[in-house]
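See below for the structure under consideration.
A single protein chain has been omitted from the complex, and every remaining protein chain is retained in its original position.
By written order: A, B and C. Residues from 1 in each chain.
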Amino acid sequence: MLKPNDFVITVATANGSGSQSSNNILVRSLFRMGLPVGGKNLFPSNIQGLPTWFTMRVNGDGYTARKKFADIVVAMNPVTAVEDLKLVRPGGFVLLSSDIKIPEGASRTDVIVVPIPFREIVGPVSDSVKLRKLLMNMIYVGVLAELLKIPDEFMDETIQHQFGSKSSVIETNKKAIAAGRVYAQQNLAALNFPFRAEARLGQNKGKVLIDGNTASAMGLVFGGCTFVSWYPITPSSSVVEAFIEIADEFRVKDGKRDYAVVQAEDELAAIGMVVGAGWAGARAVTATSGPGVSLMAEAAGLAYYAEIPSVIWDVQRVGPSTGLPTRTMQGDLLAAYYLSHGDTKHVVLLPGSAQECFEFGQTALDLAEELQTLVIVLSDLDLGMNLHIAPKFAYPTKPIKRGKVLSKEQLEERGGFQRYKDVDGDGIGYRTITGMGHANGAYFTRGTGHDEAAGYSEKPDVYKNNVDRLSRKFLTAALKVPPPFIDQKQGNKVGLISYGSSSDAMTEARAMLKSHGLDTSHLVLRALPFTAHVEEFLKSHQRVYVVEQNRDGQLATIMRSELPQYWNKCFSVLHYDGLPLDAESVFDQVSGREKTWM
Amino acid sequence: MLKPNDFVITVATANGSGSQSSNNILVRSLFRMGLPVGGKNLFPSNIQGLPTWFTMRVNGDGYTARKKFADIVVAMNPVTAVEDLKLVRPGGFVLLSSDIKIPEGASRTDVIVVPIPFREIVGPVSDSVKLRKLLMNMIYVGVLAELLKIPDEFMDETIQHQFGSKSSVIETNKKAIAAGRVYAQQNLAALNFPFRAEARLGQNKGKVLIDGNTASAMGLVFGGCTFVSWYPITPSSSVVEAFIEIADEFRVKDGKRDYAVVQAEDELAAIGMVVGAGWAGARAVTATSGPGVSLMAEAAGLAYYAEIPSVIWDVQRVGPSTGLPTRTMQGDLLAAYYLSHGDTKHVVLLPGSAQECFEFGQTALDLAEELQTLVIVLSDLDLGMNLHIAPKFAYPTKPIKRGKVLSKEQLEERGGFQRYKDVDGDGIGYRTITGMGHANGAYFTRGTGHDEAAGYSEKPDVYKNNVDRLSRKFLTAALKVPPPFIDQKQGNKVGLISYGSSSDAMTEARAMLKSHGLDTSHLVLRALPFTAHVEEFLKSHQRVYVVEQNRDGQLATIMRSELPQYWNKCFSVLHYDGLPLDAESVFDQVSGREKTWM
Amino acid sequence: MDVKVNTPTPAVENKNRLGLAKADYIGSKSTLCVGCGHDSITGHIITAFYQSSVDPLNVTKLSGIGCSSKTPAYFLNKSHGFNTLHGRMAPVATGVHLANRKQILIGVSGDGDTASIGLGSFAHMLRRNVPIIYICENNGVYGLTKGQFSATAESGSKAKHGGVNPFHNIDLCSMAIDMGCEFVARSFSGDARQLVPLINLAIRHGGSAFIDVISPCITFANHEGSSRSFEAVKNHNVQLQELGFIQPQEEIKADYAEGSTQVVKLPDGSHFTLRKLLSSEHDVTRRDLAMIRLQESKAKGEFLTGLFYWNKDSKPLGDQMNLTDKPLSQL
Partner (left out) sequence: MDVKVNTPTPAVENKNRLGLAKADYIGSKSTLCVGCGHDSITGHIITAFYQSSVDPLNVTKLSGIGCSSKTPAYFLNKSHGFNTLHGRMAPVATGVHLANRKQILIGVSGDGDTASIGLGSFAHMLRRNVPIIYICENNGVYGLTKGQFSATAESGSKAKHGGVNPFHNIDLCSMAIDMGCEFVARSFSGDARQLVPLINLAIRHGGSAFIDVISPCITFANHEGSSRSFEAVKNHNVQLQELGFIQPQEEIKADYAEGSTQVVKLPDGSHFTLRKLLSSEHDVTRRDLAMIRLQESKAKGEFLTGLFYWNKDSKPLGDQMNLTDKPLSQL
């Protein structure tokens, strides 16, 4: 028997076959037991029929990143069964649907293959053929519950929560799970199944198991977002779908909404609407993914140059082009930072956890308004669509920051204003909003050359002064963006830098490195432009590994260009096959290179 | 009397007032005299009425870049006259339309202001009010011809060439010029005008005075371009307009065209058409400027990832956003190099002269087909729309390179093919073209994940292998792109790097530096990715100035990220006010900084 | 929608009911070519807003990119304005409206801006019924880029420097009707008598009010052979109705007894009048008839002008969405 609460289960099924709710019940039951658990869905760009995998990882030490191999594979999909067999680590278990015949020679002797007659077990559970097909997935839940010793109470609570008032559905599902349990009791006792879930009551109190997109939506709803436009695209759609659901619950008074959501006709329109709404004073965001970011390039330049508060929430997927729409990558960093022609540079936020997805809802809108510019948030599919544990979100207490907006009274007091004048020396002018009601409040906004009073100008010095001010504003941005998280120890020679969804794997990789004798510092970057901390960190380490989920080392590229003096300390650790980052990949690359110094 | 052939004339008029053809006659007459001359049009983003300036520079040593100040200003525009006065250097001349009253105190004592009654002089030339308005501009041509001592023969030839068979037009214009001459003879002799044009017969033989856009169009026409799509945008429209004109002359047989030009509905469509045509085997290009490049970002990623030969000809203007549509800038380098989301990087060509605009027509198409990818050519408004001297273009003798395209027979011989297999180790696969007629020739192209046989795939290793091959292909590109021009002397400590339209000013700036004791080497970059020469150059100098016409030092940014080890040798010299680069700006910045070492 | 057409105040000479002079509705000096049709339209906009006593502080001006799109700088300089991107006025307007649906939006675009790069977004804005007075200053060419054909140029029209347009032209009015727009009209830049009443009416329309205004480009499309020269337009302009607008409290002077004139009373007490000019029966409240009228006139090679379709009770996007009364921008 291994130590409890340390196992990875991968369930291989076909897309649209109904395994989603089974997997959900399983992973949420584990969560209810107080266990650190994560759930990752590896699905195809398809609606029905193609292979899909769901992986749950329970880890007593709290590591929930992807692992390269599973301890237990549930193989329900005949099409991929041979490949799925390879997913299990030596010594692991395969619960193989006995409908599946593994061809001679394709089986493995180093794992325990347990054929299970799911179809037969489900037989008595329901009369409906259609239902039985779905319930087959509950059978493996029952079998696993029994093998892992998950008490019924947690399963029941979860089912109750999942299906709510639909009591007949609850009963049928319970019945199927029970049938799985009974089968396991009667037939699998001899397995001496080594994995076990052991409840840690109360450990997940005050926490939620949530996907980053839902967290983002909550962050936007409670962060004062009043306008959302979008064009559906995986993996960002659920940000807006969740926004609608949550806002409909919390932000409708007397049947009236205090927010607007528009499904645009494309991404060019989606960003156009955000620019319009942001200009006219709404707190506006659009959610998209890589192809949408590319289509938003022209308007991004307008938002930069005409200084319009606006937010793009990019849930990254694998590019280039349409790429792998249902796989994860951190591939849009360069595109986002330099988005658009001409001299442009944008503020980029890099949430690294579900908690930060929530927080950055308000942060992004605040920064967009304070800096009067476009802010691009880079989440990704792994962070956005997979399940992560996060503290329950508190209603934000930070006051909403709307930046330098002049009211009628303030304008009166000042006796006028010049939209693009750098009154405060921070590169940020004062703006007014349509309908503010002062006869001198109007100004004319344009993406062409303009002077301090917002008048049209092609004059060389007027142009130059204006874009120099924008450079100053970018320096201001570096003082306002969220600083990195730094975990640093005096004497550590090696530092790691990562961002976004890499955090889970990083924590684990650092523990692995430490257990191999390499104590590392860690900087989790949370925004561009760089705050001063980044240089400090580079200064204080001899070697710094920049971990990214892309091919071209995009952050390292930006670091070299902005902090070139540290170039020879920096090494890229890259992972870019569309799967979430795993600790081993980081460990292997870092320790591999460290050997050359050891 | 100063030395002959060294003067700058700036003519200030209103847009659409007809000065264009006058200026043209003047500058082309000077060219016919065998003089090194350049002509630059500084015009507003407007069709009629706003101020516009045309500057001609004659320089015996061949320097034709912009100068900060003029020797002679012709002030025809009352609206800007006070400002125009400031354009002349101390000791210079202002030919001021006597219709214009300079307010008390706005005049200058350090220049010679010569009021000229253009309206009265033109009176006898024509009866038509409308015509007289236009011919006013010919009067100043006559006055200048007389003052500069431009013989009539050159003027007459130029007029003849300009107006061709329209003999009455020729006569009227000659009459106006003569009237100007007579006025000058009778009234301006006392001026002791110090500037003089002295013919250098035959020195411009075999040369043309041409704008880069026309040169580009010729390069494309003779470089085997078969498909052009475009959406009108300043300053790129004339590339296509010239293409149509030239191709209609040279590439129509029996009333049939061997090329197609489509005015698209927008830039998204323009690049879409190029991608379609390039995929189906045409040699295809689209011309645009910054806003268009931004709109093409998504398709650029497709061309990169699905490996489709295609060319974007970007004539850069001032950004960000709509910016200053009629001013020049090198602001799209970063946008072009990293265009699109995901891991993308594009081949970028940087023509530095009209001659190169011509050559790169074929080069760009060849590289696009050889490398099976998008090639972005970055010209700019100064290079593209202003007049430069270039050797007469010879019909290209380099064979057209179509890259690895399999014919029916070749396919038969090979017994099949795999579109994305790296058979030759250079990262470039073999392709077939629609209609090639072999039953095994078809394949399916997509911007989503694909394996070597072009089949759909989401497999992690398939994706990784594929994009790794694209990285290899980019290394191949570095071997194939035009290498830089290098003018280097052993022992020079200081190197200058520039690209594109900066060349003219660079040559002059180097001479200025040399005359101040600083002998510099010069690397003219002609493409991205960097060839090995760039590193060599950096290695062999102690300090390298990277001269660019943008705010953010975009080439320096890329250099730091790709050749970071030389970061502390590199210094940016920047010019970004929308005017063409002048030598003095380079000289000032370089010598200013060199002092810290001297 | 809560359209801010202000309640009347006693009339003062050369002042409107708000007490504002016409000069309070002007903008900066035009930089367009002398004689450009667009400048005339600017004048008509100023007149209509003055006549309707709209408070400029309640107006937001929008445009795309082009000569036409420059014009919002030339009227209502007390109103906020946004000269957006080429072809993107429609989505920007959508956001602007939803951020503050108390503002009256007036947008000026060109035929290149609307019918080429902006076609898709234009259509979708109409589907959503974003309340905006959308004026397309339609000259059949791209003025600002020097005279290339636009997609509304008649097939067979000649370009200034040779070249004949081979392509089917887009009729923005029939497209607008097809896309569900509930206020569709066409006029001519030179026709104040028709266009000013139309703008007055559009100011009071609940949803998208689309006015396609033929506006000759004097520089690039006023030559012989151009289907959009002043000459050509005058020769082919056929008016569907004679239109009139009577402001609240203004006296109804004409004698409409004969019955050929329809007088429509509007909620704010103003009146809109239509007198039939064409023999064919038309009913502006019927979308199908509007479409048929346009098909007929197209076949005849006419520029049919007038009000084609109008739904008095158009429901703007913000209402459809049940937004709070307070503008989102002020929350």
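The definition used in the following text is that contacts are C-beta pairs under 8 Å (C-beta built on N, C-alpha and C of every residue); 3 or more make two chains touch, one makes a residue touch a chain.
Note that the coordinates shown come from a computational prediction; the quantities given were computed from them, not determined experimentally.
Student: What shown chains does the left-out chain touch?
Tutor: In the entire complex, chains touched by the missing one are A, B, C.
Student: Of the residues listed, B:R119, B:K421, B:R446 or B:K459, which one is in contact with the missing chain?
Tutor: With B:R119, B:K421, B:R446 or B:K459 as choices, the missing chain is touched by B:R446.
Student: Given the contact definition stated above, which residue among B:E298, B:D426, B:D504 or B:E548 touches the chain not shown here?
Tutor: Missing-chain contact among the listed residues: B:E298.
Student: Any idea which of B:I433, B:A478 or B:L518 touches the chain not displayed?
Tutor: Answering carefully, the residue with contact to the hidden chain is B:I433.
Student: Given the full complex, what residues of subunit A touch the hidden partner chain?
Tutor: Considering the whole complex, subunit A reaches the absent chain at 16, 45-50, 231-234, 237, 263, 265-267, 291, 321-322.
Student: Where does subunit C touch the missing chain, residue by residue?
Tutor: 116-121, 123-124, 126-129, 151, 166-171, 174-175, 178-180, 287-288, 291-292, 295-296, 299, 320
Student: What does the interface between subunit B and the hidden chain look like in terms of residue numbers?
Tutor: These residues of subunit B touch the chain that is not shown: 224, 226-227, 229, 253, 255-260, 262, 264-266, 268-282, 284, 298-299, 302, 432-435, 437-439, 441-448, 456.
Convention: only the chains that are shown with their structure count from here on.
Student: Nearest whole angstrom, what separates the Cα centre of subunit A from the Cα centre of subunit C?
Tutor: 46
Student: Just how far, in Å, is the C-alpha centre of subunit C from the one of subunit B?
Tutor: Those two chain centres are 40 Å apart.
Student: When you check subunit A against every other chain, which residues touch at least two of them?
Tutor: 298, 302, 446-448
Student: At least two partner chains per residue is the criterion; list those residues in subunit C.
Tutor: 85 - these are the residues of subunit C that touch more than one other chain.
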